[in-house]
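Here the complex is missing a single protein chain, while all its other protein chains stay put.
And then chain A:
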Amino acid sequence: MANFTKALHLSKSYGKSLFSTLRNGHICNSRMISTTLYLRDFMAFFDDKKNWGATEVKSGRSWQKDDLRIKSNPDLHKLWYVLLKERNMLLTMEQECKEQMKLFPSPERLDKVEESMENLEEVVRERNRAYHELERGEIGEQPKETIIGPFGLPEEYKMTEHSIPKEINAEWYKQQQIKCDPRDVAEFGRKYREKEFIEKRRQHKRDFNHVIGLLNRFPKMDMEALKEQYPDVDIEKAKASRKYKPPPVFDD
């Protein structure tokens, strides 16, 4: 714990209490954030000292979209930074534990924080989209379109913002000139589709044989459940197969 003690020494030299302000984690109190002191302490990157070497640190669930939709924009803005600080802290602790060959307690906290951040971002984008659709008739996000790529396959193209129109943008045009020989593209497309078809057929065959295996092992199986799980397999055809050898059923 050499780094920890060093860090602790640093924080003492600042002479500020830290963790009282770091009380809000992945689920945080919006009212408390507004009272957060402005601290520039290095120890904010580390967990509460009580949790050092703990086997488990309990935490609640992540913020769901429905929880966030009822919060005002300033609240979400503050919550974002609380989550960001918590994520930084957890990543630091994870790295520190790795360096010291120790077990990082409750790694699911990281997933809870990241899930909350994703949900928060989605809620903010939802609000912005609603404004832009109402005011300007567009979603107001980076536009995307599906284009045919250099391999002759459809791919998503994210548009970028430029200060000059594309007709006079020679550099951009140069970047777009990655093209293959059309004969090669045609040949590639044919082989690609063939590979896809073979893979699909193999998967179907595998499912078909698996269903026969199930029928052979479980003669009293619920057929509706089987149909639900393997909708593409023709069960009558499977039963007509020579591989179908169900064991005799003795009713008692």
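The definition used in the following text is that a contact is a pair of C-beta atoms (placed from the backbone, for glycine too) under 8 Å apart; a residue touches a chain by one contact, two chains touch by 3 or more; residues count from 1.
As a working rule, contacts and distances are computed from a predicted model.
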Choices "Large ribosomal subunit protein uL24m", "Ubiquitin-related modifier 1 homolog", "Multifunctional methyltransferase subunit TRM112-like protein" or "Protein OSCP1" - which one is the UniProt name of the chain not shown: "Large ribosomal subunit protein uL24m"
Candidates A:His162, A:Arg190 or A:Lys237 - the one touching the absent chain: A:His162
Those residues of chain A which, in the complete complex, touch the missing chain: 23-31, 58-62, 67, 69-77, 86, 107-108, 110-112, 114-115, 124, 127-128, 131-132, 134-135, 140, 143, 149-151, 153, 155, 159-166, 172, 178, 188, 192, 203, 206-207, 210, 213-214, 217-218, 220-222, 224-226, 228-230
